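Note that this complex is displayed minus one protein chain, with the remaining chains in position.
Read from first to last, the chains carry the letters A, B and C; within each, the first residue is number 1.
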Amino acid sequence: MAAKYVGKRIKRTEDPRLIKGLAHYVDDVRLPDTLHVAFVRSIYAHARITSIDVTEALKAPGVVAVYTGKDIATTVGPVPCAAALPDLKIPDYRVLATGKALFVGHPIAAVVATDRYLARDAADLISVDYEELPVAVDVEASAKGGPVIHEQFGSNIAYTLTSGEGDIEAALKSADHIVTQRMVHQRLAPVAMEGRGVLARYFPGEEELTLWSSTQIPHLMRTQVALMIGLPENKLRVITPEVGGGFGSKLNVYAEEALLAWISIQLGKPVKWIESRRENMQATIHGRAQVGTVEVGCKNDGTITGLRYNVVADLGAYHQLLTPAIPTLTGLMLSGAYRIPAIQMNVTGVFTNKMSTDAYRGAGRPEATYVVERAMDIVAAELKIDPVEVRRKNFPAKTEFPFHTATGLDYDSGDYEAALDKALNLSGYAKLRAEQAKARAAGKLIGIGMSSYVEICALGPSQAMPAGGWESATVRIEPTGTVTVLTGASPHGQGQETSFAQIAADELGVDLNAVTVIHGDTAIVQYGIGTFGSRATAVGGTAVLIAIQKLKEKAAKIAAHVLRCEASSLAFEGGRYSRPSAAAASAVSEPDVAVGEAPAGALPEPDTEGRSTLTIQEIALIAHIAKELPPDTEPGLSATYFFEPKNFTFPFGTHICVVEIDKETGETKFLRYVAVDDCGKVINPLLVDGQIHGGIVQAIGQALYEEVVYDEQGQLVTGELMDYALPKASQMPWFELDRTETPSPVNPLGVKGVGEAGTIGATPAVVNAIVDALSPYGVKHLDMPARPEAVWKLITG
Amino acid sequence: MKIEGTQELHAPRDRVYSALTNPGILQRCIPGCEALEKIGENLFAAMLKAGVGAIKGTFKGEVRLEDMRPPEHYRIVVEGKGGVGFAKGSADFDLEENDGATLIKYSGELQIGGTIAGVGQRMIQGAAKMMASRFFAALEAEVQRTTAIGEADLV
Amino acid sequence: MKQAISINVNEVDHRDEVEPRLLLVHYLRDLLGLTGTHVGCETSICGACTILVDGQAVKSCTMFAVQADGANITTIEGLATNGNLHPMQEGFWEKHGLQCGYCTPGMIIAATQLIDRNPNPSRDEIRHGLEGNLCRCTGYQHIVEAVEYAAKKKADL
Partner (left out) sequence: MISAPFDYVRANTLDEALALLAQNEDAKILAGGHSLIPAMKLRLAMPPLLVDIGRIKDLSYIREDHGQIQIGAMTTHYQIESSDLLKKICPLLPECAGHIGDVQVRNKGTIGGSVAHSDPSGDWPAAIIALNAELVAVSKNGERLVKADDFFVDLMTTALEAGEILREIRINKSNDRTGQAYAKMHHPASGFAVVGVAANLTLDRNGGCEKASIGITGVSSKAYRALAVESALTGSALDEQKIANAAAHAADGVDINGDLFASEDYRRHLAQVFTKRAIAAATERAG
């Protein structure tokens, strides 16, 4: 295809509505007579609900209904868990608590009123009596014993799983050194700037329901909610309007979504619930939350012989859609960018009286990368080798791809050394080390940290996914020549309206503005999987590309018929099919379909008489008028393709950062941040940069600031953004980015994915830099977030 | 959260002890306690309006006295629940004679939940200390008053 | 009890009767239908609800509508003039200063005040000037570039 758009820094087509304030997020969708829902949520982490008195609430102004657990116990199915693991314990997760409340924020009652103020007022009038129960908060303690959350399982252990290949015992035995480090991956909150929100509207006559939800997975939600409330799936339409960020937190089916749908059916009216930030902190999934110990065996020269990671994963009180599966992704990525002959992960998934953990940007892979990249630095320190050399020593060569890892994966393509070298050059690594030595001599705490990561993207082959790993696309050329792309991916900020249009415009040879990408409406778009796991472009973009190729096969047939030649002899250039002889003359302007003027007839009449070339847009018109089609040709010009990838893709890169620590306060300041990323072929460098920037900032958030804290009674003490610290502009460094480009062989676009790279690669780079800065004090490790006090304590001993 | 401290009251130990276990006095000393009604042996129903500055909450709950060993030790357990959340605290009081005065060593746990726990984290320690100091200030006044007017007038 | 208020929003006069507790952001969104101003937190941290009240950037979730009685308000919907984007809106578009777009209206409004007060800000000044606005998507770098773009554009006008 002629790359007029692909690979260019094209500004986004979705932006005008967003920068004018004219876009519609769920709460911006207004329907007459909408009722509003407010929730009463548990203030205890673990308690038996002994009684709920809703009498006063029902009498309150504007209140239409109040629902509690007993109302939905037999009518709304449980919140789904799609993860399948051997002997997995799956608790019954009802959309309102029935019997017991298992975490702070657990919904207990829903008040429906004529406006949101009145609903909120009435919620205060509901009186819940609790009998407090002992809590399971600490994940390691809860794995061993203590109060059991789900009595029927006898313990808090949801599953145990061992993964990896190779003889780990032998591998560790053969090592000259074994380094061991306990690491905490603290619990994080995704904090999409728009919280969750649901608007449900039931049409009693049609017996149809439309659900607007701020979600990453409209089709999967349709299926799941239909099953939960017992509505035929084809009577449920899910629309995702603008989605104000997801980061995995909206890759889920939540209690509130099914409940709102059910309430709308009960009341025959639209009902809306918009999550408050407090609710978002309490009852939207959290991420990470692993505590593990890594053992790494290495030879004296730095060669890694084996890696074992024993980890307990804090699952929270219930399983959301993918909760138990997330730690298994950690197991898959424990080889990092290295040749490690034997790897083993032993994971124990543990229930605790907290909100569920699930996929948060990176989803299990940041934990793995952190373990491996911290371990590489610990090995380097143990052997007194430069961390660069330890990494280089263990990289597979670029000729070794596809590269099989002891975690059971086959990395598609890579050149890890090239990315490392580029990052070393860009950062001036040797000079940085010299400056560091000088600064240290002057008593300054300067640290240089790096991370050479690999991540797993383009999730993924259906075999590896709980609900299909393909993605779908339909591409249509409308009679007037505009191009409509329907994608099953459901982007929410990633910019696929632009990047998919770039792919389509280039492949069809049309103007970018002629292409409209539609997503996020199950009544319009064919079934799709969604946007998560850095999959939209690699899987969904490929579906678009192949759908277009299918469409062009048909278009060529029509063109050949009209132009009276063989399809195989046609040239296609700049959106125009030409007879062999006419190819040279194709610059001659021929009439296009008129735009902006209504034709006299139902459709404009194509003038095909004596033509030697036809634009693909004219062919669309011909295909719709259907008077000049080859025999046995379906009218219309559209094609649908469901792309099933054969493998994941494996982007990689090296990040290097330089920090200075304030010796007196323990505060960390960035001096440099260099990132060289390889996400395969790049469709739009502007968007890729944006993804990298945002990803790095979330990673820095984990490294320095963010932590969801429950106290020993299971109270969420970081319940608002006053306590849960999101990175601010003033705290962030200037990112110096570069790229290498190693195409993926897994898809014809050669793209790998970039949505999570920053988040995966950057966290260990930052922590490695801090540990490096503190190394004069004998510091070998520090757990995140590296709050000033923790750093200060290490400095003062 | 742990709370502990030592407070000297200028009254003899048995008088302080009896004040500390007297519901009328307790009601006047516990900051914001608007009602304290006996509902069982050493068990009282309480109604509290507690707060600092603009932040105020009404709590309904119980006050229980335990482990009573006059005049040297008892434990007070306070539990309250309201719109802004709940608070539960227990404190052991050890009373020592100190040259005619009484030294109270107290050590306890405070647990809070609900909105106040989710947003008030940075203030909780200060608020607890303020409550304690108000309590002891009021208690000092009470023991002085009861010393002055005599035990018989205790309510 | 409801109170009468009179507010000029984006150069249109509005008179309404509102409950005193109605937040200004809800007044704009629910009564006037100006849904470009968003709510991202409830504790005056995130800045998604930033608007201009009498020319000053404020967080409309931390203000009651009754407090704005008599005020002149500009929301994101009122920033463009005669259909032309404000240089700041242009900057955000040109420099990819937004991804999900949710923080964007508040961010743009805060940024317009920033360059009004400081027409030629350094990158550091831009970052500090936007500390009342959180963005979870962009990592801020493109936002800084967007503000630089707008400052330059405005200076060139």
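Note that contacts are C-beta pairs under 8 Å (C-beta built on N, C-alpha and C of every residue); 3 or more make two chains touch, one makes a residue touch a chain.
Here the structure is a predicted model, which is why all the values come from computation and not from measurement.
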item	value
Neighbouring displayed chains - absent chain, whole complex	A, B, C
Candidates C:32, C:73, C:88 or C:110 - the one touching the absent chain	C:110
Residue of B:7, B:27, B:102 or B:121 in touch with the missing chain, whole complex considered	B:121
Candidates A:329, A:376, A:721 or A:765 - the one touching the absent chain	A:721
Subunit B residues that touch the omitted chain in the full complex	52-57, 83-84, 115-116, 119-127, 129-130, 133
Touching residues on subunit A - with respect to the absent chain	116-117, 120-121, 124, 276-278, 664-665, 667, 704-705, 709, 717-718, 721-726, 728, 731, 787-789, 792-793
Residues in subunit C touching the chain absent from view	1, 3, 19-21, 23, 42-45, 47, 50, 56-59, 61-64, 66-67, 69, 110, 113-114, 129-133
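Convention: only the chains that are shown with their structure count from here on.
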item	value
Dominant interface by contact count, named by its two chains	A-C
Subunit B: positions in contact with at least two other chains	119
Touching two or more other chains - residue numbers and ranges from subunit C	43
Subunit A to subunit B touching residues, read off their complex	43-44, 104, 124, 278, 281-282, 711, 713, 715-720, 722-723
Subunit A contact footprint on subunit B (complex, rising order)	83, 85-86, 111-115, 117-119, 121-122
Subunit C to subunit A touching residues, read off their complex	19, 21-22, 29, 33-43, 45-46, 48, 75-77, 79-80, 85, 89, 92-94, 96, 98-105, 108, 123-124, 126-128, 130-131, 133-144
